[in-house]
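With one protein chain withheld, the remaining protein chains of the complex are depicted in position.
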Amino acid sequence: MKTVPLTKVTIVSESLLKDEIIAMIRKRGATGFTLTKVEGEGSRGVRASDWEGRNIQIETLVSSETAQGILQDLSTEYFESYAVIAWLSEVQVLRGEKFVRTGE
Amino acid sequence: MKTVPLTKVTIVSESLLKDEIIAMIRKRGATGFTLTKVEGEGSRGVRASDWEGRNIQIETLVSSETAQGILQDLSTEYFESYAVIAWLSEVQVLRGEKFVRTGE
Partner (left out) sequence: MKTVPLTKVTIVSESLLKDEIIAMIRKRGATGFTLTKVEGEGSRGVRASDWEGRNIQIETLVSSETAQGILQDLSTEYFESYAVIAWLSEVQVLRGEKFVRTGE
């Protein structure tokens, strides 16, 4: 089956940033995302003690250029003040051409 | 530690396809899977508005041949009518030999 190489951006943050981050990734060109409730604990002492999760994980499949834009915004807007982590993975997406916006 | 290179197939779909997709990946040779409730929103206007999630994410570790078979079935059986996305990642699995069925 034909697949398209794309970059998966994974962002883990406090739940309160959910709407802001979704708006930002859409502005940067993401055509969709999945959101998962997670419990997280990191080096900055962030802690979600209740099982239902005060943290979220957002994943989106984008071009490498869009991925870089998302990392840029995360870095300048959130990293100083919030517990946000983000990483990139290379994946092969079925019918991945639909995930890249044309004309950006 | 010895690890085995395998392909991780990730499928995000509407919850109603859960049993069908699980049956399909097993038929194709998957020996196990994990299932996560997610909230998703994509380019086709699919929307899971309630937090508990009307979407699921299924992940399975398989050989590259099995991965191709799974993508084939997803493409021919679901992509036209349902909001399904799927992608492949290359991973290194501890005791991964158990994940590949012999005699397929």
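Should a chain be cited, it is by its letter among A and B, assigned in written order, with residues numbered from 1 in that chain.
The rule is simple: a residue touches a chain if its C-beta (ideal position, glycine included) is under 8 Å from a C-beta of that chain, and two chains touch if they have at least 3 such contacts.
This structure is a prediction, so every number in the text was calculated from the model and none was measured.
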Given B:L6, B:I21, B:A67 or B:A86, the correct residue touching the omitted chain is B:L6
Where subunit A meets the left-out chain, the residues are 10, 12, 36-43, 51, 55, 57, 68, 71-72, 74-75, 79, 85-89
Touch rule applied to subunit B and the missing chain gives residues 1, 3, 6, 8, 31-37, 61, 89-96, 98-99
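In this text, only the chains that are shown with their structure count from here on.
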Per the C-alpha centroid definition, the whole-Å distance linking subunit A and subunit B comes out as 20
